[in-house]
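Here it is, the structure in full.
All protein chains but one are shown in place.
Moving on, here comes chain A:
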Amino acid sequence: MTAHAPLLELQHISLSFKGIKAITDISFAVQQGEICALIGPNGAGKSSLLNVINGVYQPDEGVISFNSKSYSRMKAHQAAVQGIARTFQNIALFKGMSVLDNVLTGRNLKVRSNWLEQMLNSGRAPADYVSQRIKAEEVIDFLRINQWRNSIVGTLPYGLQKRVELARALASEPRLLLLDEPMAGMNNEEKAEMSAFILDTQREFGTTVVLIEHDIGVVMNLSGHVVVLDYGKKVGDGTPDEVRHNPEVIAAYLGTKH
């Protein structure tokens, strides 16, 4: 039996800001269709690593393989074209636009008509709009935000805005979804709801998910694979159970070995 090539593989990734090491020699692989959690104390380098994966930061050293192609440097636009989408720790939506319009922005890379056709609403533009709208509506329905379809995003509660941000990312039909603290600031009920949506995304679309989350209970229930970072280094990598019993991980979280 041959093992499938991982969808995402990081090999010896290092990143520094003006000489300060943020990430040091990190390697791990994420299999197709799995939910992988990046955990670690504040300042461990989790968000920086996510930014490396989707091309916002260029690593000093190392190689990223995505979908069997290797990149030493990948630009953010290139990552999006390759099928990597993300959400942000602090919501980055167009607050003055409606939910539908925000979700439609996630379809930008799928638009086939040019600006002139769109301006004149001719050629490929009308059919293109309909197909983009249908896809956006499917995501809106999937995440159960139909009733807020025409609401201005800035007027919605925080938990719903997080869901809209997930919708925008899903609208691009990503192969790899990066979620930076998707449940930050949510109450338990909202967290359970968001966890269910993430699981559904993986099950229904086969989307691979890499997420950063501080709620360890949520992480252990949601993920099949956990990577633990501390001071920019990898200190654990395995199933939730393996990680839970890893002395280095316990030390990183509690500051002492048990």
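By our rule, a contact is a pair of C-beta atoms (placed from the backbone, for glycine too) under 8 Å apart; a residue touches a chain by one contact, two chains touch by 3 or more; residues count from 1.
By our rule, contacts and distances are computed from a predicted model.
Participant: Among "Neu5Ac permease", "Ferredoxin, 2Fe-2S", "Alpha-D-ribose 1-methylphosphonate 5-phosphate C-P-lyase PhnJ" or "AMP-binding enzyme", go ahead and choose the protein name stored in UniProt for the chain not displayed.
Facilitator: Result for the unshown chain: "AMP-binding enzyme".
Participant: With respect to the chain omitted from the figure, which of A:100, A:156 or A:194 is a touching residue?
Facilitator: Only one listed residue reaches the unshown chain, and that is A:100.
Participant: Of the listed residues A:72, A:146, A:187 or A:239, which contacts the missing chain in the full complex?
Facilitator: Reading the full complex, the residue touching the unseen chain is A:146.
Participant: Looking at the full complex, which residue from A:137, A:173, A:215 or A:248 touches the chain that isn't shown here?
Facilitator: A:137
Participant: With the missing chain put back, which residues of chain A would touch it? List them for me.
Facilitator: Per the touch rule, chain A residues meeting the hidden chain are 100, 133-134, 137-138, 140-142, 146-147, 149-150, 200, 203-204.
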